[in-house]
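The following block contains the structure, expressed as structure tokens.
One protein chain omitted, others in place.
Chain IDs A and B follow the sequence of writing; residue 1 opens each chain.
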Amino acid sequence: MTFFIEVVAGGLLAGVMYALVALGFVLIYKASGVFNFAQGSMVFFAALTFVSLLERGWNLWLALAVTLAAMVVLGMLTERIVLRPLTNQPPITLFMATIGLTFVLEGLSQLLWGSQPHGLELGIPDVPIEWLSQKANINISQFDLFAAFVAGVLVAVLALLFQKTRIGRALRAVADDHQAAMAVGIPLQHIWTIVWAVAGFVALVAGVMWGVRNGVQYALTFTALKALPVLILGGFESIAGAIIGGLIIGASEKVAEVYLGPYVGGGIESWFAYVVALLFLLVRPEGLFGEKHIDRV
Amino acid sequence: MERAHSIGEVLLSVEGVSLAFGGVKALNDVSFDVRAHEVRAIIGPNGAGKSSMLNVVNGVYHPQQGKIRFRGQEFRDMDSHEAAALGIARTFQNIALFKGMTVLDNVMTGRNLKMRCNFLQQALWVGPARREELQHRRAVEEIIDFLEIQHIRKTPVGRLPYGLQKRVELARALAAEPVLLLLDEPMAGMNLEEKQDMCRFVLDVNDHFGTTLVLIEHDMGVVMDISDRVVVLDYGRKIADGTPDEVRNDQKVIDAYLGVAHA
Partner (left out) sequence: MLYREAGQFRSTYAEDQQIFPIRQDRIAIALLLAIAFVAVPVFGDQYWLSAIITPFLILALATLGLNILTGYAGQLSLGTAAFMGIGAFMAYNAMLRIPHMPIVGAFIVGGLCAAAVGIVFGLPSLRIKGFYLAVATLACQFFVLWALNRVGWFSNYSSSGVITAQRMDILGYPIDTPATKYLLTLAVVALMALAAKNLMRSETGRAFMAVRDMDVAASVIGIPMMKTKLLAFAISSFYCGVAGALYAFCYLGTVEPEAFTLDLSFRVLFMVIIGGAGSILGSFLGAAFITLFPIFLNLASKWLEHALGIELSHALVSNTEAIIFGGLIIFFLIVEPNGLARLWQIAKEKLRLWPFPH
């Protein structure tokens, strides 16, 4: 029984990681209607930049600040070069543009910083929490809990941003209808720059968390792809959905790998999340929290 | 008005249809009928449920209550594909043409229900597939001639002005050789000249092919001139049903929609 709890807990905490990446997607989609396939490579870029600066002896906070600045600049450039020229194109075109962006970012990251894997230390050890393992014989890593805490804070801040502030309202207006938002005077380009910068910040947090857990290496981009099933479960527009979707995917994936894996030769993790998302889509095409889409003729 | 086909028996009958979207009732217990070869108009203020009514007849929406009777067969849950197969065609308020294809291709898609060859035969392009394609091409070209759009047959539809797009949509609907043609505001957004052309085509269709027409239209001049009978909807209910003259003078209709000329 305790083993099962451990597995589920481990899965939930891995799910938090997925949710962090998915959060970035949701932000951009909510505010600009763009499905940013490049979110994973943004996470990779942020993590790689941060860790490379650290390895060159930079102070932690300085490295963090500079990487954040880099992500903001990246956001501005993306808005200027990719999004603005494609303003009124159908969403599928924008999606494919972000696929192109993915390749650019991945190439750029490795061009700048090389392609060897890096370890990342943040001062919080990846060891089981003392009293839990003593009292209840359950091993849950300190770091995982810290990551969950960070994610929680981030989500709370973002939710406040969207619901309570004027900028948040503007962001939601833009997500609904670009032209209408422009018609009421919302400065589209500023909003998009803000959004991509915030998404970049979220990517940085996600990248740092992932980096500590699994090391910063190219495989990070694949894990980031797993945010897609999370989005399907949670809906593309819901911050709460991203978290809950992440938890569900993380937990079910871990449980499947541990309990089903041995029967089918292992390696289920490469596809399980996607198949779950696929089955879910068949039942509820708009996700747990998404809005139903009605086609009018 | 002289006509080639005299008005016949009841072709379509709508019985007690009610349609709601969530809490909003779009149609409330609407009943009327349409006779073969006639031109039936549906009029009413915006939001009265006219397009919804057409969508119900055509199988795009399924009413919660009531039924449709078409050519003797009874339906509640007909889907749009079946409606097309039964001989009901329509045009749309916001043009629903396939923007990526040429005019010719768009009109050819209207023939899809008549094409019998499977994809393997088409891939080989010999014998039956080739003959079928050419045969339908001939039929489509006749419709293109009829609606005077020969000069734009190879133009991608997205590049055409609004009025011509509406005509292409009409051509596509006609290509299916329908028994019943539903026209949703066929003259919306047109100037006087374009409206006159469209009126002429619509009447020609009814005259030449004998197609029964149901049209939604806001231009009262058009409605009074070309329709045989008129149904008036308001807030999802039927408030009048009769000849154009009867409807024009009905007090309920004047109050709800037509208004009175001021001296």
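Going forward, a residue touches a chain if its C-beta (ideal position, glycine included) is under 8 Å from a C-beta of that chain, and two chains touch if they have at least 3 such contacts.
Because the structure is a prediction, the values reported are computed rather than measured.
K.L.:
The complex has one chain that is not drawn here; which of the drawn chains does it touch?
P.N.:
A, B
K.L.:
Tell me which residue among B:99, B:151, B:208 or B:252 touches the hidden chain in the full complex.
P.N.:
Within the whole complex, the residue contacting the unshown chain is B:99.
K.L.:
Any idea which of A:7, A:96 or A:258 touches the chain not displayed?
P.N.:
Once the missing chain is taken into account, the touching residue is A:96.
K.L.:
Using the document's definition of touch, tell me which of B:34, B:56 or B:108 contacts the absent chain.
P.N.:
B:108
K.L.:
Which residue numbers on chain A touch the omitted chain?
P.N.:
35, 81-82, 85-86, 89, 91-93, 95-97, 99-108, 110-111, 114-115, 225, 228-229, 231-232, 236, 264-268, 270-271, 274-275, 277-278, 281-282, 285, 295, 297
K.L.:
Tell me which stretches of chain B touch the chain missing from the display.
P.N.:
Counting over the whole complex, chain B touches the hidden chain at residues 58-60, 79-81, 83-85, 89-90, 92, 96-101, 105, 108-113, 115, 117, 119, 122-125, 129-130, 133-134, 137-138, 141, 172-173, 176.
Everything that follows uses one rule, which is that only the chains that are shown with their structure count from here on.
K.L.:
Once you find the CA centre of chain A and the CA centre of chain B, what distance in Å lies between them?
P.N.:
Centre separation, chain A to chain B: 49 Å.
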